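The other protein chains are all here in position, but one chain of the complex has been omitted.
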Amino acid sequence: MNINIEKIRSDFPILSHKINGKQLVYFDNGATNQKPMQVINCISDYYSNMNSNVHRGVHQLSQNATTAFEESRKYVADFINADSEKEIIFTHGTTESINLIANSFENIIGKGDEILITVMEHHSNLVPWQQLCFKKGAKLKVVPITDEGDLDMVFLDSMLSEKVKLLAFAHISNVMGTINPVKEITAKAHKLGIPVLIDGAQAIAHAKVDVTDLDCEFYCFSAHKAYGPMGMGVLYGKQQWLNNLQPYQYGGEMISTVSFEKTAFNELPYKFEAGTPNVAGALAMAEGLRYIDNIGIGNIVEHEDDLLNYATNKLTDIDGMRIVGRSKNKTSVISFLVGDIHPYDIGTLLDQMGVAVRTGNHCAQPLIDNFCIPGTVRASFAIYNSREEIDYFIGALKKSLAMLA
Amino acid sequence: MNINIEKIRSDFPILSHKINGKQLVYFDNGATNQKPMQVINCISDYYSNMNSNVHRGVHQLSQNATTAFEESRKYVADFINADSEKEIIFTHGTTESINLIANSFENIIGKGDEILITVMEHHSNLVPWQQLCFKKGAKLKVVPITDEGDLDMVFLDSMLSEKVKLLAFAHISNVMGTINPVKEITAKAHKLGIPVLIDGAQAIAHAKVDVTDLDCEFYCFSAHKAYGPMGMGVLYGKQQWLNNLQPYQYGGEMISTVSFEKTAFNELPYKFEAGTPNVAGALAMAEGLRYIDNIGIGNIVEHEDDLLNYATNKLTDIDGMRIVGRSKNKTSVISFLVGDIHPYDIGTLLDQMGVAVRTGNHCAQPLIDNFCIPGTVRASFAIYNSREEIDYFIGALKKSLAMLA
Amino acid sequence: MTIKEKEDALVSEFGMFDEWMDKYSYIIELGKEMPLIDEKHKDPQHLISGCQSRVWLNAEIKDGKIQFTADSDAVITKGIISLLLKVVSNEEPKDIAGANFGFLEKIGLKDHLSPTRANGLVSMVKQIKLYAKAFQLKNMN
Partner (left out) sequence: MTIKEKEDALVSEFGMFDEWMDKYSYIIELGKEMPLIDEKHKDPQHLISGCQSRVWLNAEIKDGKIQFTADSDAVITKGIISLLLKVVSNEEPKDIAGANFGFLEKIGLKDHLSPTRANGLVSMVKQIKLYAKAFQLKNMN
């Protein structure tokens, strides 16, 4: 192992907290992960030393804030290997990134057209397309999955057709951890000229993301799932696509000139960034990604894979254990059920012992319904988690099960 | 004076900074104001001690974060005297709040309908309505202003008609500081059954805002102009209106149940809050408003009025001075021009002396065009500014003018 | 026993537990003893919308007193419901309308009733009060 977990843990102030008198074990990383001092300090520093509105000010504070803001954009562009920082639109999160494209596609989608998604989508990558289809008389088609939780590629092939105007799917499932073969699927879609949008919310902190290699048209993610702040996210889009799409919101920097009769819009990326931007958010997002870079995404994947395998083995030993999502290709997300015990009961007792997991449908209700289950308990790991924490969790889980038996 | 400026200044770390070797004098508060330690610490504390996704978690961190998040909503509701916290939609700023309503009005506005705005609107309260009108074949009508920068009430009366489906205007002009007679105008509109949206971006930190007293249908503002964080704002809306409007973005907490065939939306306020909310932002926004409350908005207005009068008198003594916006009813925003000197030149030289002002069209290009000027220099004050700073600014301005003469 | 007395009794019962495990085990036990809602009432009308576990509630009036029955698919939720019902069941509508379940705080379960909790217990309490009010109105007519 190339990483020093103790050192990493000491970067995260919240990890030393006690919950119900017990040491916090934070396994709810799929929902949001914790923030290192570097990111927290970045926000404080920004507001203590350089806070200003950007782009239009002639004074130094504004100049410096603008420079830092645009350097953050460059950092993000490099992080996902985009061609240009013009392709990086700052949004407020994955959900907004997806809604932006869904809105801008109103001019592109028509009656009888199809939008293709998959059974494993998060509501944020489902409902925007569903509502767009309602509005435009188009059809939402859904690619099924196998029992293991992999996309059914045979179905996918048969569902790709000239009618499909967009294929939108998750890089990584937030419920099952399945890593979809993004590059392969994108290539299939491109053969028919279908643009591809990837929901990278669960991937950005857990896998190498290279949009040039993937060759997707759009890629979306949130800062708060990548050691960064809440309320900040990214829409990556290929320039020729972004140039052709209509703006989403109006006001502020996205305007070039305006009279009461007409408005000319600014160029990329500003065309899609209305209102005062979240400068602190942009800096802190870049700082979160820098945190990943400093450890190295390869090292992170290796460590999290180790946790995944370690935990999966231990869980499998438990009587009545059912792991939902058993793809050969998955990240450190484990959803499970034990016998017919309700996930809520397990989550509540684990909480008493300081272990934070998520329970429920994880904003992927159709996927949960697909398995005919009431929800799952989900443990999802991040760079600061350890085998010791998993041992403790397994002990706590066994205690809970004994109480619930 | 009931306030202690030295004490207040010591709350704002950035105010002790030097710019170009000179003590910073920050008069760009109309663009964004600076943050007190209380707000900065609130963000650090949140990420160090309680960070979690909200609403759906059974574990303690999530419970605590959810409680704090909803208490912030309650604080905001009380701050503007809303009936219920259901009327407080968290957005990312004024611009998004306005765009949300513009989008949701797509079902309400039709061909031949009119939307009424004023000449003094910020782009964010102009372009969304202009584009909505383009899209729906409606007409954008613009209420003119007097030479002093007041709304022309005679014109307003004549332009209000059954055709008008919405009246949208600024509580306070960001260029001229004019305080519009909001309550009176709203009552006029209501006589014809016209709903009213108020852009409160410049009012929230500088005037008492009481939405129940104003009786407006919608009120919008940004946290970053009220000592709070960037990337956070509010849309206040009357419940019966919000209930009838369609959602804006889809995904996350705004969904109640979902299948591939249909989606049921959550109740207010969640219906309009898609995606992971900015919990830190909500807490810090409430903290910024609490800062205002602790000083007392009455004391703030008194202090800022004093600064306004003091500065206006000193400026008026300068040869060739033209103050743009001379309403009897204005806040501490002073836009000016001197002779035919370009605002950019003045701003650049003031910056050399540590004085941060804004120059240009202040995102209100049509208003600037209305006066046939190239833009203005704008000095705008906040609670932490002082007469001494104004003295220094006047000296620096005179030096600049001598160089530019 | 009045509602107040029943609450006090529960508080002193729970006072015996030093360990959260004993407390929760007892809650789960109590859930098992709760008068269950008739299977035929487990329908959408009796379902309380909570985020994760499903909760059903029914109420009938007998000799001027309300008899509650309920169920949930999560046993801890069920246990806590049973605590609520222990206190209000077999009481008159007017007394139920005034109940505030303050005892939950004393036995360290208050957060289960917090409005932000994903178990629907807040809606459960609302529904209990609604039933009480409905029967009150009926009596007056």
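The first chain written gets the first letter, and so on, giving A, B and C; residue counts start at 1 in each chain.
Assume a residue touches a chain if its C-beta (ideal position, glycine included) is under 8 Å from a C-beta of that chain, and two chains touch if they have at least 3 such contacts.
Treat the numbers as computed from the prediction; the structure is a model and nothing was measured.
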| task | Can you pull out the displayed chains that the omitted chain is in contact with? | result | A, B
| task | Please pick, from A:Asp45, A:Glu70 or A:Glu106, the residue that touches the omitted chain in the full complex. | result | A:Glu70
| field | Hidden partner chain, touching residue among A:Pro13, A:Pro36 or A:Gly57 | value | A:Gly57
| field | Where the unshown chain meets chain A, residue by residue | value | 54-58, 63, 66-67, 70, 256
| task | Write the list of chain B residues that the hidden chain touches. | result | 20, 341-345, 348-349, 352, 359-361, 374-375, 399, 403-404
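In this section, only the chains that are shown with their structure count from here on.
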| request: By the contact definition above, name the pair with the higher C-beta contact count: B-C or A-C. | output: A-C
| message | Using Cα averages as centroids, what's the distance between chain B and chain C in whole Å? | response | 46
| How big is the gap, in whole Å, between where the Cα atoms of chain A centre and where those of chain C centre? | 39
| request: Give me the residues of chain B that touch two or more other chains. | output: 56-58
| query | Out of chain C, which residues touch more than one other chain, so two or more? | reply | 51-52, 118-119
